[in-house]
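Following: one structure in structure tokens, then a few remarks.
Here the complex is missing a single protein chain, while all its other protein chains stay put.
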Amino acid sequence: MDFLLDIKTAMLPEAIITFTILVCTVLCFMLKQEKQKIIYLISLLGLIISLTSINLLAANKIFTGFYNSFTSDFFSILMRFLILSGTLLVIIMTKDYSSKFKNRQGEFYLLMLIAALGALLLSGANDLIMIFVALEALSLSSYALSGFLKKDKSSNEAALKYLIFGGASSAIMLYGFSFLYGITGHTNLTEIFTYLANNNTDTMLNFTFFLIIAGFLFKVAAFPFQSWAPDVYEGAPVPVTAFLSTVSKVAGFAILIKFIGLAFNNVEIITVTLGLIALLSITIGNFMALNQMNIKRLMAYSSISQAGFVLIGFALLSYSGISGAIFYLISYLVASLGAWLAIIIFNTQTNKSLISDLNGIAYRNPYFATCFAFCLLSLAGIPVTVGFMAKFYLFHAIVQEGPAYLWLLILALLNTILSLFYYLKIIKAMFVCKQENESFKLNFDAGILNTSLVALTLVVVLLGVLVTPFIEIARDSALSIKLPVKQVGLSR
Amino acid sequence: MEFLSLNILIFAPLIVAGIILSPLFPNDEIIVRRFAKGFSGILFIYSILFMIFFKPYNTGYQFKETIKLFSNTNWIEPLGISLSFGLDGISVMLVVLTTFLVMLALIASKKSITTKHKLYYSLILVLTTAILGIVTSRDLFLFFLFWELELIPMYFLISIWGTGKKEYSAMKFVLYTFFGSLFMLGGILLLNYFHFLNTGIYTFSIEALTYSRHYDIPFIVKALIFLGFFIAFAVKLPIVPLHTWLPNAHVDAPTPVSMLLAGILLKMGGYGLIRFNTQMFPEMIKIFAPMLIVLGVINIIYAAFIALAQKDLKLLIAYSSISHMGFVLLGLGALNTIGITGAMFQMLAHALISAGLFLIVGVIYLRTKTRIFSHLGGLGQVMPKAFYFTMLLALASLGLPLLVGFAAEVMIFYGAFTSNSLDGFILSNQFMTALAAISIIITAAYLLWMLQKIFMGNMFEKWQKAYDLTPQEAIALTFLSIPIVLFGLYPEGVTSLFLPFVDNLVSNLAL
Amino acid sequence: MEFFINNVWIIPALPLWSFLLILFGRIFNVYENKYISLALTAGSTFIGFISSIFILFYCINNPETSTQYNILWLDTGNLKFSIGWLVDNLAAMMLVVVTSISLLIQIYSHGYMEQDKGYHRFFAYLVLFNFSMLALVLSTNLFQTYIFWELVGVSSYLLIGFWFYKPSAAQAAKKAFIINRIGDCGLLVGTLALLFYSLNWWTSSQNILLEFATLGQAGSLALANAGPVLFGLLALGLLFGPIAKSAQIPLHTWLADAMEGPTPISALIHAATMVAAGVYLIARLYPVFELSPQIMTIMVWVGAITAFIAATIAITQTDIKKCLAYSTCSQLGYMVLAMGVGAYSAGLFHLITHAYFKAMLFLCSGAVIHSLADQQNMKYMGGLRKKIPIVAYTYLIGTLAIAGLFLSGFWSKEAILLSLYIQGKNLLLIIALITAFMTAYYMFRSYFMVFEGEYRGHAHFHKPSKIMTVPLIILAVPSALIGFIFSGSLKSIGIGSFDSFIFYGHALHEAHVSLFLPICSLIIATLGFLLAGIIYWDKLKSLYCNCFKLVEKYFSPLYKLSTNKWYFDDFNNLLIKYLILPISELISIFDKYVIDGFINLCGISTLYKGKAVSLLQNGNIQTYLVTALLSFIAIITVVFLIYII
Amino acid sequence: MELGLVHYLILVAILFCIGILGLIISRNIVKILISIEILLNAVNINFAAFANFGDLDEAKGQVFAIFIMAIAAAEIALGLAILIACYNNRHSIDIEDYTSLKS
Partner (left out) sequence: MEVLQFLFFGMFALVIVISALGAIFCRNIIHSIVSLVITFLSVSGIFILLNADFLAISQIIIYAVGITILLVFSLMFTTTKDDNKLWLAFAPRTILAFVVAGTLFILLMFNITNKFTDFNINPKSFITKAPKESTIELLKKQGTTPIIGKQLLTKYVLPFEILSILLLGVIIGAAVIAKKDTNEKNRASESA
């Protein structure tokens, strides 16, 4: 009966979130339409409590709960912190947007919480079944969320596409899991690794590795499985898109990292393939974004290319590579949340999402424009922002692999130019082009949304300047993953 | 002496830019402009103090400053990046030059900037910080950071206040420089990695990486790093194949911005070539010196010929500045004291002259709203002061003795002719310098043709009411012509600043 | 006396000082009065003249003096550039000539430019020219000469283009400067080569870089290092400077156009001083030229051809100033011929005498033009002897001098012909004599057309003011007598001959004086005078009608040839129009479309690639699935093919 | 002929490929959902086979199969709900009509 102990040491946030879910369900059915606001407050409260409860967890020791199906090491704590803060911000985003879901606001927050729970569990899951269930919890609730505006044609279509594509890729992943189970006979990851460590394996293991990776590449919207992302991001309601592009991507990367150790006997294959996949996803993301006119679609393509950059970090299979990827993930999360926040502020008030609608907005709302510009510059990797530091740290990690991977570095560098082009396109629209109706002005008073945007921009800039603590965090989390991977890089 | 801290010099413009942008600063145009001009004046005087207290004869950095975090560790400890600044032989001159030209640009931007004043002046000040940062940073990463930081203000300055197809040229400028700087990033990272391989510590400090020649980097990698740096600076100091951004950027930028662009930004390329390619890789520069000289001569002749055929005044001056920067390359390729001193002196000379010429172009454009030669003619009768100043600038630009252009050209010619950096090469130094000497004829041709076309000859009746120089422009132009004449008469004043630096540079080239 | 030698820097410093005074005076318009500018310029030149007279006497008294004083201007490692002033016989003589002529011309130009509103500007440029010319004369090393060489070129540019609102003046100024610039480029490359091949001479010994004193040893070292062919090229480069400056044959076209400037300027710069600077530089660089015989022959032939061609062109000129300009060009040809053939002192002697009488001739033509309200075409003049007798008679003295009839021109030209005769260069002697004949012809032709016969013009005539005629008279004295005084015939009274004062190497021994050469040159000169008289003098009109048509018929091709100035100008324009401008046009098109085009191409191609790739995103979920699975399986098969099998 | 693990694996492979085929070819959305179900069934058989031949003591494969069944059911339910919502808006269940979102 040591479950309570397990919860206390490893899974406190998940427990709190489950409790809030239950409370919300009850309230959903009791309260009528206009009093649904309370659910918004409760979910906020739940998230904040779980956020604070994270630092109760011990960061330096590794705890496993529920028969080793969930581990809480420093890495999973960091990931859970990112997921919870991401969901918190997404829910704050939906404050004004929720007027669109007439009498179903409560359900929206509920599904969001369930998705968040799925993501939390995914970041710590250590068992194949646990991974599958958590992944499906996250996916199914996000299918439902993306189809939430049932009267809106594009939302329906987005949900349909997301479901079909998600179903197919999770089937492929399951097929991979079955073969992995077949080869090792265990479903627990630690047992699998010990089994693989002392038995030689053959091509079957590599094939299973690819099958499994397929599922996660879908989740992270990287090269082969990325074509769903633009349509779903455009069709789904904006807060859901923000959720998909940030939190579910972080969860996807969190679990992808665990499977990297799978084919440790021939590391060469993994580095080359993952590097290839990463580069292709960057290039395709950039090329498609070049002459894109819709902001949401453009942000979708940019998130595909950013995912490619994080994948490069993982492809290097070295501690410095993984810490570079984690740091890049943090910077991506912060910057894209800021960008989505800005888009949602603009969208709720003007209900338009074309770049040309943003023309000349900098001269009516200078603060909004500067915050949005800073977030975009961070995504592009221009100095002073965290994006620049992240890109520099990542390229630094690539070079650590010796001149053999110079091709990876050069191609990644060239792609940053393409990405700069389309990010500058938005900034140009805001600052340089003339505005049609001079009178139009966003109300950018001190609402919760606007303050959080300003806060995020400050974080983007501050992280860009005071970088050392965050690099330390990325390094410790990389070390705590205990991957059977080359020890080079983090010698200090 | 201790009140002279580089941190104030570099970050003061950034803070003032913030103050100007902040909402509580009055939005009235005149107050903003006066405040900005006043500040730039103070900054200029402050940088003059640095020059005065600078002791040219002890080598290495002076006024060393390292900003430590509160926990007394370097800026980014894990990667070995430190926020450290310092003044060296060459950076003193460039710092003073930057603050001087920024002051002049602000003085001259009264008429040509009509909208969004607060944003304009703060962007200029951010640009100043970026340039000062480039010149004084002692850390490769910091250098790269300021190098990239300088793109954004320039982008906005050209695209918001420019004329013609300004977005296109602004975007072209940013993407071009970004393309170049990426190669430099590759070089920096490789350099850091090999330093780590040999000494086990990560560091980006320029001194450590320069004076640690004891470890061996394989030749190919060293060549790659050298070329990486070279391409970034080749884009900035426009070397011919990579120069096509300059004409567009100049034609479409507003006058003060193109003054700054021509005056300081082109010098960053020259500064980089000296600081990184010559100081950090002495044995590589000896191998690549022939390439430098050949490219320099191509630059000079190619751009001079194009300038002859230009229909637009600003394009003519843009191509003439490409040709003059070719001299810097020639001087550098000579790899002897006189050559490199000549190259640095040419950077100073060209900065002053091209800033003046662009100011004149601005003056003419303001009156006549056109820069095409066929529409202009006989302005000398209506604008005598402008005519005399342009005459002085044109003569200085074509290398009239006792003006600053001549001293630079003489040093470069004597240096390039007597150097032996091209010994193993079929084309001898002497032939290449003779080829470059032909350019003084072509330069004289297109500059005097420009003077004759615009100011002399009979006047178009529509330019009847063109008013002469306004006080601002007159002050700016006199401020420019004083150093042009002064340093022309007495070049020793400036060369004594960076001669010792060049001496030990050439001495460690030899070993 | 030593006072003047030691601080000879006053002579160039004063004009510089007055230039600055006029400049700042006018910028802050401290004064309006014209006389102050005149006083400043004339004063500084007068003091210069007095001190140069003292220096000349000092040099005559104790020969072999060459005091030198240098300051370090620019120290760059092993090459140290310095500026200073050198006083020796040649410099002293040139100082006197330059200061005296410029003093008189400044007084004259006060009268000439009285009404012009750019008066102060004119005098500022004048005094700037004075400064640069005097400094050029006093310079100790080749580097300093190059500096003031270009400064002189610039001041001539400023003065030619003084009336810049006239398009032709602007064009002429630009042409003059660019052609001078070509010469400077040659000079620069020559100096660089000389320095390079004798580098260890300069860096090892402690003497000043490229100083004239030790140029001989350096030249011989350079010859040893570079070998005769390269040394010849080097010397040719050095020769390019004088060829451009003294308007020798390939680069002479600018001198005729330079007449666009005000006449005192043509007198001062394009007759007496600046064009003589070329010959002065040859004199200074003589030790280098002497080392390579080929260069001497080139110099001789350039001089001879210039003299001949310029004379033929001058014959058919109708514009009085252009005629005088081409006569200067031909006389300069004479001087270069003399220097080339080794007659160092004869050439310089001709330079002195020519400076005086040519300056006077130009001033007379200035007076004539001024009085006929800027009418320059001789066809519309005539019969002015009665109206302005002083100008007429001074003009006559000038013509006699230049033609070589008894006055100073005869003695200096005689010296040149003598040296030609001694060296036995007969072909050159014949050319020189033919040129002498043509000189006499066109000078008297211009005299008769302007001053004899009846007045053909219709402009209202007004007498030139007193201030313009006085300098003419003063100038008439030296232009008449200098030749005789220095020809050595007055040795008994203590005034030694010119070549005893200025010589190269060793003092020339007394050459045997045979009367044959002076007599035949006198005969040739009178023949020229008679021919001109027959054609243009109304007294001998009777013979005029038939032989003119005779000339017309037989020599028409020659006539046409000389009026279009041997098609040099057209050749230059063709060269520019069909060679240099098309090249630059081609390169600028290449630059705009090929290099820039390539960059734009990359930009556009990436945009189209973007469009092509985004076509894949056609909205149908099943296409997405197929593409996803296909690429996934493709990656797996590729990886398996490479790694597993 | 002996009945071994490989026969089941081959059966599962065939069924899986049929599922993939159906997923891409069919125009009726219901058929697409059906083919997803076929895929998941194939995986179930695979798990059961490994459980039977591998570790019958703990039969972890069968536990996994049960979880898969549950979630498959949930997924098809959600799929049909979305299908009905789509039908309400566009009155068609042909996948070709749902291509309005494209770049």
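The first chain written gets the first letter, and so on, giving A, B, C and D; residue counts start at 1 in each chain.
What we mean here is this: a contact is a pair of C-beta atoms (placed from the backbone, for glycine too) under 8 Å apart; a residue touches a chain by one contact, two chains touch by 3 or more.
From a predicted model like this one, the values you see are computed outputs, not experimental measurements.
Undergrad: Give the labels of the shown chains that the missing chain contacts, considering the complete complex.
TA: Its contacts among the visible chains are A, C, D.
Undergrad: Given that one chain is not shown, which residue among A:12, A:27, A:54 or A:140 touches it?
TA: Of the listed residues, the one touching the omitted chain is A:140.
Undergrad: Among A:5, A:48, A:204 or A:293, single out the residue that touches the unshown chain.
TA: A:204
Undergrad: Just one of A:27, A:47 or A:121 touches the chain that is missing; which is it?
TA: Spelled out, the listed residue whose C-beta touches the missing chain is A:121.
Undergrad: List every residue of subunit A that touches the chain not included in the displayed model.
TA: Answer for subunit A: residues 3, 18, 21, 25, 28, 65-67, 69-70, 100, 102, 104, 107, 110-111, 114-115, 117-118, 121, 127, 129-130, 132-134, 136-137, 140-141, 143-145, 147-152, 159, 182-185, 201-204, 207 touch the chain left out.
Undergrad: Contacts of subunit C with the missing chain: which residues?
TA: Listed in rising order, the touching residues are 620, 622-623, 626, 629-630, 633, 636-637, 640, 644-645.
Undergrad: Spell out, residue by residue, where the missing chain touches subunit D.
TA: Listed in rising order, the touching residues are 1-11, 13-22, 24-28, 30-31, 33-35, 37-38, 41, 44-45, 48-60, 62-63, 65-67, 69-78, 80-85, 87-89, 91-96.
We take it that only the chains that are shown with their structure count from here on.
Undergrad: What is the distance in Å between the mean C-alpha positions of subunit B and subunit C?
TA: 38
Undergrad: So which bits of subunit D are touching at least two other chains?
TA: Those would be 20, 23, 32, 98, 100-103.
Undergrad: Among all residues of subunit B, which ones touch two or more of the remaining chains?
TA: In subunit B, the residues touching two or more other chains are 175.
Undergrad: Touching residues of subunit B toward subunit A in the complex: what are they?
TA: Against subunit A, subunit B makes touches at 69, 73, 75-79, 116, 141, 145-146, 148-149, 151-152, 155-156, 159-160, 167, 171, 174-175, 178-179, 182-183, 185-186, 189-190, 192-193, 196, 200, 221.
Undergrad: Looking at the complex, which residues from subunit A come into contact with subunit D?
TA: Contacts found on subunit A: 128-129, 132-133, 136, 140, 143-144, 147, 150-151, 153-154, 156-161, 163-164, 167-168, 171, 174-175, 177-179, 181-182, 185-187, 230-231, 234-235, 288, 292, 297.
Undergrad: Would you pull the subunit C residues touching subunit B in the complex into a rising list?
TA: Subunit C reaches subunit B through residues 72-79, 81, 143, 146-148, 150-151, 154, 157, 161, 164-167, 169-171, 173-174, 177-178, 181-182, 184-185, 188-189, 192-193, 195-196, 199, 580-581, 583-585, 587-588, 591, 595-596, 599, 603.
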